[in-house]
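Excluded from the complex is one protein chain; the other protein chains are retained at their positions.
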Amino acid sequence: MTDGTLPARGDVAPKVAFFNDPKVRSLIFQALALALLIFVIYTAISNAVTNLTNQRIAAGFGFLDQTAGFGISQTLIPWAESMSYGRAFVIGLLNTLLVAVVGIFLATILGFVVGVARLSPNWVISKIAYWYVEIIRNLPLLFQILFWYLAVLAAMPAPRNSYSLFGLFFANQRGITAPRPVFEAGAIWIGAALVLGIVAAFVVRSWAYRRQAETGEQFPVVPTMWGIIIGLPVLAYLATGMPISFNYAEQGRFNLTGGMTIIPEFVALVIALVAYTAAFIGEIVRAGIQAVSHGQTEAGRSLGLAEGRILNLIVIPQALRVIIPPLTSQYLNLAKNSSLAVGIGYPDMVSVGGTILNQTGQAIEIIAMWMGCYLTISIVTSIFMNWYNERIALVER
Amino acid sequence: MKRIVSTIALGAAMSFGATMALAQTPGRTTLQNIQAKGFIQCGVTQGLAGFSMPDSAGNWTGMDVDFCRALAAAVFNDPSKVRFSPLSAKDRFTALQSGEIDVLSRNTTWTLQRDTSLGLNFSVINYYDGQGFMVRKSLNVKSARELSGASVCVQTGTTTELNVADFFRANNLKYEPVVFATADETVKAYDAGRCDVFTTDASGLYAERVKLQRPDDHMVLPEIISKEPLGPAVRHGDDQWMDIVKWTHFAMVTAEELNISKANLDQMLQSTNPEIRRVLGIEGNNGEALGLTKDWVVRIVRHVGNYSEVFDRNVGPTTRLGIARGLNALWNKGGLQYAPPIR
Partner (left out) sequence: MTTTASDSFIRSELIQPAPPPANLVGPWGWARANLFSSPLQIVLTLFGAYIAYKLIWTFVDFTIIRAVWTGADRDACLDEKVGRSVGACWPFIWAKFGQFMYGFYPVEHRWRVNLTYIVALALLLPLLIPSVPRKALNAILFFGVFPILAFILLHGGSIINPWLSVIAWLGTVAAFGLLIVHFVGLSEKALNQTAYGAIALAMVVGGAVAWRVLGLGGMEVLAVAVLFGTIAALAIGAMENRPLDVWLVGGGIAAFGAFVAFALVRLGVFNAPALPVIETRQWGGLLVTLVVATTGIVAALPIGVALALGRRSKMPIIRFLSVGMIELVRGVPLITVLFFATYMLPLFLERSPDAMLRVLVGVSLFSGAYMAETIRGGLQAIPKGQFEGAMALGLNYPRMMGLIVMPQALKLVIPGIVNAFIGLFKDTTLVSIVAIFDLLGGLRAGFTDPQWASPVTLYTGFAFAGIIYFAFCYFMSRYSIFVEKRLNTGRRR
């Protein structure tokens, strides 16, 4: 489209075919990709509509209100067969979260122990840690979960000959049973006291740090904190007239009745997940500690710090910067791997969802709900760990 | 301009060609499909002794398997022209709906929901079953009503899972459900002591009991808490194939009723009894009405046997399962197996 005026010499870009213009090309490629995507999605949806009509399955989340009618062996919130599929799914989600939280907590502890043991000057300990890591990492997780499940069941006695501790705690093939606290009116104050105690403990801590920074005087922070956190609820417990009683387990005809029970599926799953993840965390911790230059330790020694303090104040804070990012992905792996619970019948989100899928045939909805929940868990964990990572990151002046 | 018009005209002609190309040839019937591919694809369990179970070499045996072999015998005169698809409880209906299998013979309970909303057609009941409980003898339990507080191992995705919940609810009993995805896992967990009770169809209880480490330590409780009519299912919308499936079973029952068996088949072919002659296709053309050959019953009995032969061979009192005929006896012997007349 010329408008009559000729462009000045030198302004003319070398004439290229329009399809060689990078901008046009990029537009065409993207349009093609988009068109392809839309075509695929359109085909998929139209096929799905046909197939669902043929199978007479109504799409949509209406089924979540229907009565479930099946039992669930571990429920954190009350459950009865007459409740809805939606609630069943929520119970599964809570069970997944429970395994993930407990697993992450224990795996972190065991992982740090393994990592430190790998670097131990003691030959036997470091070799044991080495082979622990090698063996655990080279066996499939599902294999380990099944093994632990059957091993836990085989190691435990039948309910009639439970192992018992003081007649309060029992362990048998049906799980580990402990007295169940029964909260009566007034128990709420104990909870309030606990929250208050935790807040007060942290206030004391920050006060003590400030005072130490100003005057150099030290204050026994840790014992005080524990004293406040434990002391306040105990005081409240006594003051409100001991409103918590315990429901003790008793020998029933088949099982122990009463108390609260940790089912063996949970135990096996947590053991397997913790053992597996700890092996990976151990390697991360080892790499993190090794990444801290030896000069740092030597400098600590020359300042006259005790070995424990060198570790606490110099090595670990620096190692953490290397450790946190890969540790985050291990936490995410653990949360995702908890889905293998379906292999041993622990009622997590995948196994409860699988049952619902089976009863209703609502494959698309259930799988979408699974993916949504796992993605949310992943994102929340990532955000938290990123926040923590930034907090401990090197502040450069 | 002329060129544009002409191009459009030609384009229209070409799209006509393309449309015709995309027009699907009318679908063939299930029977035509089976005859074209040369075998029947039969959905069975992943291993339930007495009903469908592969040995180490992959040869399948059992009642459900024999039913498919009878179908193959009727269609091809060759009981080996059948291929088996082991299906989990979860996959079985999808496999049939999608056309992956031709018939689902996988001790599946006939329910209204499945018959209607899942797009299946149940044809006949070839085994009358009911859900029962198995417990350890050492527990000294005599009735299912004593099971309050027990842990129950049950397989997910089955009517069993819902029945057991109903039973305990209806009787105001408490229980702890322990749910597994496959029958094998369920039995393994029961055997390992995870549960007091294992529940499934009574036939399944006997079948699974032989897999336990010490079968004699376990007993089946007398209560049957549900009706479980088991039978082969086919897809909605092909009546001819459904007729064949239906009448294959009836043929086996009729053969038993008329005392026609594998052993005496050749004598029976000489029989003068008009009913026997009609059933064996010497008179009349019942087989052709089904889309099969005249001698379809002869084929079934020769290759597979009559209903009692199949029953006794796979699950009967002389086998390890040791199940009595009970409800599955012929109607004139106090049971429920009754076939409409073949005429």
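All chains are identified by letter, namely A and B, in their written order; residue positions are counted from 1 within each chain.
By our rule, a residue touches a chain if its C-beta (ideal position, glycine included) is under 8 Å from a C-beta of that chain, and two chains touch if they have at least 3 such contacts.
Values in this document were obtained by computation on a predicted structure and should not be read as measured data.
Visitor: Looking at A:Phe112, A:Phe254, A:Tyr331 or A:Trp370, which residue reaches the missing chain?
Guide: A:Trp370
Visitor: Tell me which of B:Asp91, B:Asp129 or B:Glu228 is the one touching the absent chain.
Guide: Checking each option in B:Asp91, B:Asp129 or B:Glu228, the one touching the absent chain turns out to be B:Asp91.
Visitor: Per the definition of touch given earlier, which of A:Thr108, A:Asn172, A:Thr261 or A:Asn337 contacts the omitted chain?
Guide: Residue touching the chain left out of view: A:Asn337.
Visitor: Where does subunit B touch the missing chain, residue by residue?
Guide: The missing chain touches subunit B at positions 2-3, 5-7, 9-10, 12-14, 16-18, 20-25, 46-47, 49, 54, 56-58, 83, 85-88, 90-91, 94, 98-100, 181-182, 184-185, 187-188, 210-213, 215, 320.
Visitor: Spell out the interface residues on subunit A facing the chain that's missing from view.
Guide: On the subunit A side, contact with the omitted chain comes from 26, 29-30, 33-34, 37, 43-45, 47-48, 51-52, 120-125, 127-128, 134-135, 137-143, 146-147, 150, 336-337, 339-340, 342-343, 350, 354, 357, 363-364, 367, 370-371, 374-375, 378-379.
Operating definition for what follows: only the chains that are shown with their structure count from here on.
Visitor: Mind checking the centre-to-centre distance between subunit A and subunit B? Centres are C-alpha means, answer in whole Å.
Guide: 44
Visitor: Which of the residues in subunit A end up touching subunit B in this complex?
Guide: Residues in contact with subunit B: 54-57, 69-73, 81-82, 150, 153-154, 156, 158, 173-174, 252-255, 257, 264-265, 342-345, 347, 351, 354-355, 357-359, 361.
Visitor: Considering the complex alone, what residue numbers of subunit B touch subunit A?
Guide: Contact set of subunit B toward subunit A: 89-90, 93, 97, 116-119, 139, 146-151, 156-157, 161-162, 164-166, 169, 175-181, 185, 188-189, 192-194, 196.
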